[in-house]
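Supplied in structure tokens, the structure appears directly below.
Note that one protein chain of the assembly has been removed; the remaining protein chains are unaltered in position.
Per-chain numbering from 1; labels A, B and C assigned in written order.
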Amino acid sequence: MTDFTEDDIRAEVRDWLTTNWDPDRGLVEWRNMLIDSGWGVPHWPEEWHGRGLPVGMTPVVEEEFDKLGAVGVAKMGIRTLAAATILEHGTDLHKQRFLRGILTGEETWCQLFSEPGSGSDLAGAVTRADLRDGKWIINGQKVWNTSAHHADFGLLLARTDWDAVKHQGLSYFLLDMRQPGVEVHQLKQMNGHASFNQVFFTDAVVEAEYQIGGLGEGWKVATTTLMHERRGADGVRRYATGSDRPGRIYEEERAEVATVMAPYVWYPQRTGRADMLIERAKEAGRWEDPAVRQEIAKALTLARTAEWTARRAREAQQMGRPQGPEGSIGKLAASIVARACAKAHTMIAGPDAMLTGDDDGTGGVVAEILVSTPAISIAGGTDEIQRNIISERILSMPKEVRHDTDRPFRDVPRNQVG
Amino acid sequence: MTDFTEDDIRAEVRDWLTTNWDPDRGLVEWRNMLIDSGWGVPHWPEEWHGRGLPVGMTPVVEEEFDKLGAVGVAKMGIRTLAAATILEHGTDLHKQRFLRGILTGEETWCQLFSEPGSGSDLAGAVTRADLRDGKWIINGQKVWNTSAHHADFGLLLARTDWDAVKHQGLSYFLLDMRQPGVEVHQLKQMNGHASFNQVFFTDAVVEAEYQIGGLGEGWKVATTTLMHERRGADGVRRYATGSDRPGRIYEEERAEVATVMAPYVWYPQRTGRADMLIERAKEAGRWEDPAVRQEIAKALTLARTAEWTARRAREAQQMGRPQGPEGSIGKLAASIVARACAKAHTMIAGPDAMLTGDDDGTGGVVAEILVSTPAISIAGGTDEIQRNIISERILSMPKEVRHDTDRPFRDVPRNQVG
Amino acid sequence: MKFNFSEEQTDFRNMLRRFLQDRSPTSEVRRIMETEAGYDPEVWRMMAEDLGLTAIHIPEAYGGAGFGVSELAIAAEEAGRALLPSPFFGSTVMAATAIAEAGDDAQKQALLPGISSGGTIAALAAAEPGTGWNADAFAATARPDGDGWRLTGRKSYVLDGMAADLVVAAARLPEGGLGLFSLPADSAGLTREPLQSMDPTRRLAKMDFDGAEAELLGGQDAGGPAWARTLDIAAVCLAGEMVGGAERLREDALEYVSMRMQFGRSIASFQVTKHKAADMLLDVELAKAAAYYAAAAADDDGEDEEQPLSALASLAKATASDTYMQTAIHAVQMHGGIGFTHDNDTQLWFKRAKSSEAFLGTAADHRERMLQHWNA
Partner (left out) sequence: MKFNFSEEQTDFRNMLRRFLQDRSPTSEVRRIMETEAGYDPEVWRMMAEDLGLTAIHIPEAYGGAGFGVSELAIAAEEAGRALLPSPFFGSTVMAATAIAEAGDDAQKQALLPGISSGGTIAALAAAEPGTGWNADAFAATARPDGDGWRLTGRKSYVLDGMAADLVVAAARLPEGGLGLFSLPADSAGLTREPLQSMDPTRRLAKMDFDGAEAELLGGQDAGGPAWARTLDIAAVCLAGEMVGGAERLREDALEYVSMRMQFGRSIASFQVTKHKAADMLLDVELAKAAAYYAAAAADDDGEDEEQPLSALASLAKATASDTYMQTAIHAVQMHGGIGFTHDNDTQLWFKRAKSSEAFLGTAADHRERMLQHWNA
């Protein structure tokens, strides 16, 4: 399979699709066919459901799918992080057990990294895994776990060695969420949505063979997961919807999309909705108010310049040029955009900014903007963390002197979790 | 002298003044009379030119001076810091030699603390004093020395022990500025004024008896000077002028005031001149521009609230109540006020903000504001230093971990002065 | 008290703070804000009968305590600090002031004692949909009918409008001037409906007047000046309420970062956190200075020639609402993810800050108003 051209690939996938694609099939049936053919994840290895094609060929294959409207394997949500982590660090047992369920969409995943006591400091996890009678016994608490309330499995980072230094005492586990020792509580936000969960472990069990990566190498494995998370973050920031075509398979896919996207339904509002400003100002009769116009112009300027900056980064990447600083500042720019938009929306709304639901004149959309924008400067790495990263990695300024990595973790001062 | 009432004091000083005050005397002659009578500095000890009255009586005495327009002893400039430092830490020799000259105004002083290599870190001074043949030999460089170009003496902080930790290797000297080893260069600022000097020492000499305070206790002595400097800073921020009455003594005093105030002639502009905003907007035809009005209102609001906050602090102090945080935030507030004013002045000036001198429509006053306001967030302790102080001293937040006070100064990383 | 409170004022504040800590802790605020009424009648009774809060600035001749706006603003500040859900602002601050400013002696005798005792809850229906508190835009009209008047038009953002027994309404007179009218809340021709408030501790209503019968307060010239002064005093008290809330947010955020560790050290030890805390302190102190100065000015009107009360009230409102919102944004950020959750109390004050930005007009509106009244 090393001698081929783009046209060969195109022809081959088109042939296969023409023969097999049928929108009236069941979603799982179809995805199993995709997995068996290797066209679902063509860049994965042949022994694991792929065709071993270079990553660059994947968009070509996807184009052919799109032409016919053919549905692909399950790709959204934490499952992609699970697949990437298992592919890179998993044993054959792990791959055997999990990859197909991930691709068919029959089994869903959540990420169990953050803890209430450590915030942005993921490596400060204190959830413990203790080996007893050949099984790992898990005790502790995680937080900010998207979709954990309906997940079948979890990607768990837990401490196995308290005498090692911080980053070297962690191990990584593939945890069955459907067991008595795991309790999931949805966490309601100030905007009324519940995008996250808290997960409590009381003697939860992981069989020894479902530890992944070396013992004490959990941070290394987590780095893979986090890298894929960052890469995918742009995608998640946009709210996806399924195709609106008729057919059984599309119906099933729409239901899947709705479930995966449920936590993100308010994400458009989190950005501040620069796109609504001018229309809102006109509707509210404030388009001629010079003070309001200044704030609208500031918000639009920030939104546009942030967008152009992101496109500069993308184009540089596509042209194979070294990425400039514009790549890493997007997250921080998004915070500033959101705050400027919230300010402008507040001025536009005038007294209606006090209202919500049916009474705010926008069916609650503006109200949701006003109580959602604070999230963007926290979730996925706070503004402060972003500024640390920019100053240290891009501007090469000195790192903060650390007081938590030079001693056994046992001796590192930390929060009491209550 | 412990049994007296305010009325007694009033009567006594009035009697003395009635007999002695004459505006046609020479300034120095009159001040010598004041010094001999003890009415020039009534709260100083009787053996040193005062009357040993409580500090609270000084305003009473001053009121009686004011009623007659009687001139007092020399009080402005660095001389007051010299007097306070010598009174508290000096030997009889020091008091004998210097106090009278300070009070008559015949001898002027400068402060020699800051260095180009250490900025706000005054205790990081590397100007060295070495004892050779019973004399201190000074080598090094100081900067930001107001009035040093015409000073007779300097308050010098220099390092005498390089093996002690930072704050304990410094000693304090009373240095004769009129000697070959001392060279003074005026330092021009971006606004064209020269308020400061650089002072270079090349084997300058201080006789052993003019070291003040214990050897290695220079930082302790400097603390006295700095405390008086901070106390006087409010006064200096306002530009003083002499009385405009006729009479030989007033003429001489006006000349003295002009010399002392010369470095501060642009200080009103440094504040941003909130007082000019409305009139300027009307003159420039921008009083009706809503966007300009927003900025004027913001600047006026900051200026007023800063002023009211300072008055809250003063009144609390006068009522003997514990001073709230409002005392320490004045310096930081002044920076914010100045920036907001500069912004508003720029918008008001419109295209004239490009001009200066006779062409900016205000005889260069607005231009001077625009290039002077950056100074207020630096001089007398940067905004960053103020925020450190507020967070540590008022809010009791943890101090920055220090890496310069735990080892011999010799081993502390520092700038190469070039 | 322009620059310092008297001992009596400080005692009053301390007493009030203890009462609210005791009777309206955040757990109670959360419970009450889920109820239909939106306030606790028992707490309201104690506020009125035990503490006399409903009587503070009402003249003694009308059953009040005869204190000034300064004391009223202290009460608002403590209520804001505690996020007290109650009709205090709508009834005592707004409606009672409007009646006291506009009414003739007989009307004040008839209406104020009930409000002063807390037995009557009143609400001021002035703002209108979209245009808010800008009196020039009030479109509701009054027409004479026999001895009385009939009101027609729509009012909105009526604070504590559903809880009210008595309504004071602003409407345009036939000659174009502004009239303030009183009518019972259950009058024929007056329908009211609760509005969905982003801040569940601030209850709002809309009111439709369809020829509702009402009594004109004072003469036909009384309404305009009375409304202006009522808005000034309300803005001053709102500034007080906001600085109370901002100070609470600031203190709580500081306490949170002082208790939490990250990367093996206290979050409060990070220089950026320290500087943010310093800036928050500065902001709140400046806003407090404005709120206190304006409240004192309301009590000795005319003393500051350059800045009459309307200029000062608008200055205080603008700076307090900017500060409150900025403090709330910082406070959420300092809490990190937990600050964005429903269970963390920060969000309660955040929503109050957001709502306060708009209540009585935005900061930009008030900055414009401030300059219109500035003498210079």
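Basically, a contact is a pair of C-beta atoms (placed from the backbone, for glycine too) under 8 Å apart; a residue touches a chain by one contact, two chains touch by 3 or more.
Since the structure is predicted, the reported quantities are computational estimates derived from the model, not experimental observations.
Taking the complete complex into account, the chain left out of view touches A, B, C. Contact with the chain not shown here comes from a single listed residue; of A:279, A:358 or A:411, that residue is A:279.
The residue from B:137, B:379 or B:394 that touches the chain not shown here is B:379. Considering the full assembly, B:353 is the residue among B:17, B:353 or B:390 that touches the omitted chain. The missing chain lies against chain B, touching residues 114, 116-121, 124, 143-144, 166, 187-190, 192, 284-285, 291-292, 339, 346-347, 349-360, 367, 370-371, 374-375, 377-379, 382-384, 387, 400, 402-405, 412-415. In the full complex, chain C touches the omitted chain through residues 270-272, 275. The set of chain A residues touching the chain not shown comprises 278-279, 290, 293-294, 296-298, 300-302, 304-306, 308-309, 311-312, 314-316, 319, 321, 324-326, 329, 332-333, 336, 384, 386-388, 390-392, 394-395, 397-398, 400-401.
Here is the rule we use: only the chains that are shown with their structure count from here on.
On a Cα centroid basis, the chain most remote from chain B in this structure is A. Once the centre of each chain is set as its mean CA position, chain A and chain C turn out to be 43 Å apart. Rounded to whole angstrom, the centroid-to-centroid distance between chain A and chain B, based on C-alpha atoms, equals 57 Å. Shared interface positions of chain A, i.e. residues touching 2 or more other chains, are given as 291. Chain C has residues 364, 368 in contact with two or more other chains.
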